[in-house]
Structure formats: C-alpha cells, structure tokens
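I am attaching a structure below and will ask some questions about it afterwards.
As you look at this complex, bear in mind that one protein chain is not there, while each of the others sits in place.
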Amino acid sequence: MLAAVRSNILPLFFVLLFGLSFTTDAYAQYLINLMLVYVVVAQGLNLILGFAGMFAFAHGAFMAIGAYVSALLMNKFGVSYLVAMPAAGLAAALVGCSIGIPAIRVSGLYLAMVTMGFSEIVQWILRNWKPVTSGTDGISVASPVFFGVELSDDFQTFYIILAVCAVMTALAQFIIRSRLGRAFVAIRDSEIAAQSSGINVARTKVLAFAISAFYAGVGGSLFSLTQHYINPDNFNLYQTIMQFCMVIVGGASSLIGPFIGATILTWLPELLRNAQAFQEIGFGLLLIVFVIFVPKGLAGLLIDKGILPREEYSSRVRGKWVVRKERAEGSERT
Amino acid sequence: MLEVSGLEAGYGPQLVLKGVSMQVPKGEIVALLGGNGAGKTTTLSAIMGLISARKGTVRFAGVPIQSKPAHRVFGHGVALVPQWRELFSEMSVLEHLDLGAMQRCRRSEIGQRIESVLEYFPELRSHLHRRAGALSGGQQQMVAIARALASEPKLLMLDEPSMGLAPMIVSELGRTIKRLNETGKSILLVEQNVHLALSVASYIYIIRGGTIVKHGPTVAFADERELFQSYIG
Amino acid sequence: MMKSSLKLTAAAAVAAFIATSDIALAEEAGLTDTTIKIGMIGSLTGPAALWGWPTINGAKMVYDDINANGGINGRKIELVIEDSQCQAPLALAAAKKLISRDEVFMLHGGSCSGAILPVRDLVLKEKVPMMVLVATADEIVAQPNGYIYRAFLPGSYDGEIIANFIATSPQLKKVVVVGNTDAVANVRYPKLEESIKANNLEYLGLEPLEVEATDATAQVLKVKSLNPDAVVLVARPEASAVFLKDAAKLGLDVPVFGSTLVDLQDLLERIGDPKPMANMNVVSFYKSTLTEAPMARWVDMLKKYYPDDKVQAAAFYGTSGALAVVEALKRAGPDLSREKMVQALSEIKDMDGGPMACSVTFAADDHEGCKTGSIWGMRDGNITALGDSWK
Partner (left out) sequence: MEIATLLSVGVSNGCLYGLVGLGLVLVYNAQGIPNFAHGELFMASAFAAYTANILFGLSYALSMLVAIVFAFALGVVVEFLAIRPIAMNRSLGRASTEVAIVLSTVGLMIAIKGLARIPWGDSVRKLPAAFSTETISVGGLVLSTQRLLIIVVAFVLTIAISLFFSKTSLGKKMRATSQNTAGAMLVGINTGHIYSATWGLAAICGGVAGILAAPLIFLYPDMGTRMLLKGFAAACLGGFGSVGGVFVGGLVMGIVEIFFGRYLATSMMDIFAPIIIIVVLLFRPQGLFGSRSAVRV
C-alpha cells in the first residue's frame, strides 16, 4: 500500500485535489487553482533551469505573452478557449525560440542579463502598446464557454486547470525521460561532453527555451482565467523571482519539485496572512537558505531521506560531473 | 620529507584514490607513473589540498597537512606545477614570478628571488613583460615552473611537465629538473613519459585504479618497455 | 512519504471543513446584533507599503470614532484587514478570504487599481457592497455596477479640473503634458487630453518621465523647445520634484499644474527650496492645507487614534469613504442587509466630504461620489487655495 502510494504520488495528488474540490470554499479553491497554475509555470522553468542548466530570467515575460495572447484571441476574435490556450503556449514558445536562438550565442550567465533585459522590454511593450494591450489599464478576460456553459467561478475553472496541469505534468515526465531530456542534462553537466557524444547543443538549447516558454505561456493563459483581468504588473520581475523560488524550494531537476514549491509558495503567504511576517525578507531569506543548505530543494531532501522514490532520470545524472573532476579526467584522458 | 599513507579522495560521490601510500625522501626525485584515469593528478590535488582527503594522512616534514587548504600547504613549502599550467593569461611573466614569490618572502627579497629563478630559465628574461597567454607552450611551461620555484619550495611537484612539448624541449626539461634537484630540492614528478621519468628519478611508484601497484628504486625498472606494460596492463 | 503529502492535503481539507461548517448565525453575512464586520484591503507590505497603513488608518479612525461613541444602531464596526501587497493575485485571494471565509458584510479597500480591478468582478457577482479605499482607476467604479462606490476625487477628473482652470486665463494657450507612464498616471491621460482640447487649448503632447528618474534635463529641454504656456505634470512626488528642480535650473518659466498624485506641502518639504515651487500649482482633494482650520478636526482625530502616524496628505485619502459608509449604515437602519446598504449609499446626496473639498453625492447609476477638487498654488511663498479659476 505504502509502496503503491510512493510510486504514484502525483496521480494521487491530482485525485486528492479533485476530491477536495467538493468540500472547499471559494477562497481555498482559488488558491488551489493558483497553485496548479504556478505548478505549470514552474515545471517549464524547471526544465530549462533545473534540467538544461540555463539561467533564463524571463518567465514572467513568457507568462505575460501567454496571458495576453489567449485573452486577446478570446476577447477580440471570439476564439474558443480550447484553441486560445494552446495558441498562447505556442506564441510564447515562438518568442522563446526567437530569443533562444540569439541567446545561445552568449554563454552561461550573460544569458541571465540578456533574458532580464528581454523581460524589461516585454514589460515596456505591454505598457506602451496601448491599442492592443490597453497599457497599464489592463484587460479583462472573458470566461471560457464549453458547450454553451460559461465556466466563470473557481470551482468550474478548476477542472480545466487540473486537467491542463495533469497533461503538462505527463508531458514533462515524457520529455525528461526522452532522449531530449537526457540531452538537456548532458549540456547542463558539460557542453563539451554533450557535443562529443553527438548532441546538437545549439538545437537542444533552443528547444529548451521553446518548451520552457510554452509551459509559461500555457501557465499565463491559465493564470488569466483565475484572475479574470490582467495587467502588466502581474508579470513583473517579482513574478519571475517567485517562479525561481518555487523551483529552488521545491527542488530543481525533479518532477515533483515544482509541486512542492508551488504548494508552499502559494499557501505559506496565505497561512501567514495574519502574522504579516512573510514579506520580502522572508521570501528572500527562504531563497538564500535553500540554495545554501538545501540545494536540491525539498524534493531532493525527501528523495535522499528515502521518503520519496528516486526519480530514475535524475538519479542517473546526479553529481556526476564536478568542475575539478572534469579537469582531472580531462588530464588523465590525454 | 613527504609521507602519504592510506590516502583516499575523490570527486562528489566518486572515490578515485583508494588508499595511496608513498614517500618522497628529502633531496630525492620520485616519479609517480600511471595510465589515464589511474589517479595521478588526483593524488597531487589531494596532497596540495585542492581537494580534501577523505581518509589517510599526508605529512610534510613531519607536519600533518591533509586537511589544510591549498594556500596553507603552499605556506609549508610545497609547490605544484599543474598539468594545465593554470597561468594568469592576462598578466605578464614578471607578475607571475612576483605572485609566486609574494606569499613566502619579504617584499625586499622578491627581486633577488626572481633573479635566481631566471637563472634556470634565461629564455624568459626577454619575455618578462609579455602576457603569459601570448607565449608558446614550452615558454608557458617554463613560466609555470618558474612561478612555483619563485616561492623557494622545499618540495616541488610536477604534473606531466612533458605533455605537449617537443622532444628537444623535454630533454632540456629533464636537465633542468636534475639541476634543481642538485640544489637540494625534493621533487615529485608525475609522468606518462617513461623515458623522462627513468632518466631523472631515483625511485618509482606505479599507480593503477587508485592504488599503488608497484614501487621500487629506478634500477629495478631498467627495462622501459616492461615498465610501460606494467602500468598500462 | 504518504504521511507528508497526505498531511498537507488533510490540513487543507480540515481547514476547508472548518470554514464551511462555520455558518454565520445572522441572516445576512457579517452581521450580528452588536457588530458589523467590514473587510479592508490595503497594500500593507511590499513596495507600495508607503501608502498602506496611512490610508487604512485614515479610514479606520472614522470607524474607531464611531465605535467609541457607541456604534451605529447598536452595532459596533469590526474590521478585518488584509494585505494585497499591491499584487492582483494576493488582492483577489484577500477578497475571497474576506467574503467566503470571514463572511464580511461589506468591503472597504483597494489601494492599487491594477490589484483591485480583478476584485471588481468578484464583488459584483457576490453582490457585496464595496467602498473604494484609494484606488483611482475609473473602471473600478464604472457602470454597470450595482455595488461599488467611491467617495474621493478619481484620477481621471483632475485633468478636467486642470484644463478648465487653465482655460480661465486668456494668455495660456499651449499646454504640454509631462508625466510617468505607470498605472496611476496613465488613468489620467485620456480625460486630460480630451479636456484640454475641449477647452480650445492646444495640446502639444506627452513627454514621459521615468518614475525613478534621477534627472529630467532631457524632458525639460524638450518641453522648452516646444515653447508651451503651461505644463501639466502627472508624476509621482519623487519624479515631480526632480522635474521642478531641473525646470528651475534650466529656466523653464511657465506655470506647472500637478495632479492629485502630489501635494504642495509635501513637494515643498522634498525640494526644500521655495524657488522651484514658484510656478507650481496642484489639484488637491482637500478643503485646505493640513495646517489650516478646515482640516483641524481630521488631523486631531488622526492624532487621537493613531498618534504615531505622520500627519501627511496620504493620511486622509480614505476618510471620506469611511464617512460615506457610516452615513449609509445609519440610514439603512437597524434592520440591515446588503441590499439596503447599497440602497442607502445610492441615496446619499450632498454629504459633507469631511477633509475632501467635494460634497459626496451618489446616484443609483453613478457611484462616483466626488468630482471636484480645488487648485492650490504658491502665492508669496505660501500655499494658497486658488479655487477653480485663475486669479
């Protein structure tokens, strides 16, 4: 029984949330929805940051692209949400590609700055391209309609969000276990080694950008459903940093990490509402404490303690390459 | 001078050295031979304190140094010339010598130190103000050795100094190593070049799979080919 | 492992059950025979915290005062205050918590338009009366809307006030606008431009100024080259001060009109030099400066209930809203309900706006209660109310 739970933890989590939706109030349901939305975005960030080891500082911007594209398609062209949401993901992926292609030319941490600059520019466009984005006034988002039924409240949108989150999780698992996922890990650990084992590094990097942006775009589209209204402020630097916190606290390069991270970072501020202690300081310190003391995040910790099952894709690569060892091995190979 | 016993070390979860024991007596040249991945560089890194030893002891002049960081080990008089030379590519040759001497002598003595080091490498004199990155491979190797010598170490460790050098320069290198030894320096030479090792070392250790598999005075390994086979095989 | 993940979800489940089983005893949410529960939302932490407590306390002191004097129709006001951090997801969470978990009778909140706009939908759907705290966007209160009211000068109106004022002086013809491009400034531009044109003034365009500008040399020189008769400055206090200093330094010598984003007293303190202020005029919410008699009652009230709070312009933004809430609660009588409350609010006519220059008037199809402010300027080094025409 316990073993069965251990190995099916994510499906069980979805079933539990589904069951819970019959007993929650609007407030809790809203937070569950928001949490699932953040899971989707964090999974995307995890793919590029945790698995491919690329520092992309632009997930707020990708979310914005997704949110605005789906909202505008629905508001201005009356497109069904079933079309608008994937379109939002694709639009974000396209933009992700287009900044990914030049960005692969800059190595390592220059990427952090390029992507941060990109986010600033997206913010500026959202604020200033008023005929389309309505600038800082924001735009309200129509509720999706399925078979004549308008899904407007949190209990109804929950089903869409839950389904999308489950699909995206399955997709993430598929990617991680595929050749592409292994290529991600290989370029993270050593680009030279990856190249010499026949991986097209440039293409893999662009794909990492595109896939990661796709997740953020879909997440942004779902986010707009929870809010019914979006404006540029929803997608600022703070949003990006929060996504980073989720990945790091939950556990980078683990499928379950984004779930843990999104759960904690959505609920903790709410539980501490009355204390009003969880402000920026707590947020910042949480990030620092985790990168120092729990670098593998809670998922890594639970896996190491044997509480969670080892994820086959991550155990294969864990700690295999260390900088000095690269040198040492390089030397002894010659 | 240097006593290593039961040394275990590695990277991350991987153990590379599985109990290495060896000695470098004062004033001797000792060679450590081994194939690719045998743990030669790891041994030097562990002695130098670049990676931390998990088990075993390293004593230098009777003092345990196995848990000390590299700069402290250096302070005891151990200098390493790494395989990849690890030069400061944007700095001049003179600055390299300066930095080498700086930590182990008074400011007023630096000039004198540099002068004495340059006696071994007269060729460097004409390149003192050039960037290290702009030098040839042989010259870079000289700078790396000279930088280490500037600290007047008691033990000099050389990690495959012959690598990538032309045969002419290798034999020149052999002569320099011998001259250094004649001034009383203990030397630990890590090599794949069996010929060079046999021509300068007085005692030989062979490492394979992270342990010392054979050792003895050089005369016992007179046949080069047999020696080569023994660590490859 | 099962334990840890189950624990989490179990905790959530338990919390949910507690919430749903805690059914209010009164017929209408948030009411008992002795209390009325009102939910407040403000930006108490994070970058916008500057406005958080001062504006909340400016409204809260009115409720405190009512409670100290026995309450309304036998009921005392009980406040539940939640933080929005000026972020939409958190503001929405706060509103949902207040409505579905704390089951408040009504809301009085919102300090950032962007954060509170998502709440509008929710409030209208749940039919909860709401008084806007300090958020200025028109859309929040715009019709159709049966439940949301605002009792202070909304952002878009100060442009009209300024344009009308400029038009009273025949020698002022050409107007240029300088301002920030963030949400609070942007809500003001459409109506400002429209009013300038409606008054037959020449509109020379908008020169953006960064919110965090450290200097405005480029803007001042550009404005000078356009040769305007007056400048409308729609910027936050920091950027406004930077602009005024550079304008004085570079010899831009035309009247400048500030929006309600700035306060003359505050600008004077910031710049610390009356010279750059000589041409400055602002639209103000208030009847008088904080040091003059009409404001004395409110300043005293603040000092009484919140002696640690700074007496500043921002302190009284929320006061008129609280006064309107109290007035409506009184009118709605002891047999209170949300619908009666909304009815009572809509019937408020010509109520004294307290510190506000306007008198508050609502109608069933117009929930913007306050549409006038006054123009103040520096005259002989003193802050002087100029009224609504050039003198």
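Going by the order they are written in, the chains are A, B and C; count residues from 1 in each one.
Rule of thumb we're sticking to: a contact is a pair of C-beta atoms (placed from the backbone, for glycine too) under 8 Å apart; a residue touches a chain by one contact, two chains touch by 3 or more.
Everything numeric in this text was worked out from a predicted model, so none of it was measured.
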Chain not shown, its touching partners among those shown: A, B, C
Sole contact to the chain not displayed, among A:62, A:229, A:244 or A:267: A:244
Residues belonging to chain C that touch the chain removed from view: 45, 47, 49-50, 53-54, 181, 207-210, 212, 214-215, 217-219, 221-222, 237-238, 241-242, 249-250, 270, 272, 310, 312
For chain A, residues in touch with the removed chain: 49, 53, 55, 102-103, 105-110, 112-114, 116-118, 120-121, 124, 128, 188-189, 237, 241, 244, 248, 279-288, 291-292, 295, 319, 321-324, 326-327
Residues in chain B touching the chain absent from view: 11-12, 48, 50-52, 69-71, 74-75, 79-80, 82, 84-91, 95, 98-100, 102-104, 133, 147-148, 151
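As a convention for this text, only the chains that are shown with their structure count from here on.
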Cα-centroid distance, chain B relative to chain C, in whole angstrom: 74
Between chain C and chain A, distance of the C-alpha-averaged centres to the nearest whole Å: 36
Centre-of-Cα separation between chain B and chain A, whole angstrom: 49
Multi-chain contact sites of chain B, meaning residues that touch two or more partners: none
Multi-chain contact sites of chain C, meaning residues that touch two or more partners: none
Residues of chain C that touch chain A when the two form their complex: 1-2, 4-6, 8-9, 12-13, 15-17, 19-20, 44-46, 82-83, 85-90, 92-94, 96-97, 99-101, 112, 114-115, 117-118, 120-122, 125, 137, 139, 181-183, 186-187
Residues of chain A touching chain C in the complex: 2, 5-6, 9, 12-13, 16-17, 20, 23-28, 30-32, 34, 127-128, 135-138, 140, 152-154, 226-231, 233-234, 238, 263, 267, 269-270, 273, 276, 279-280, 302, 307-309
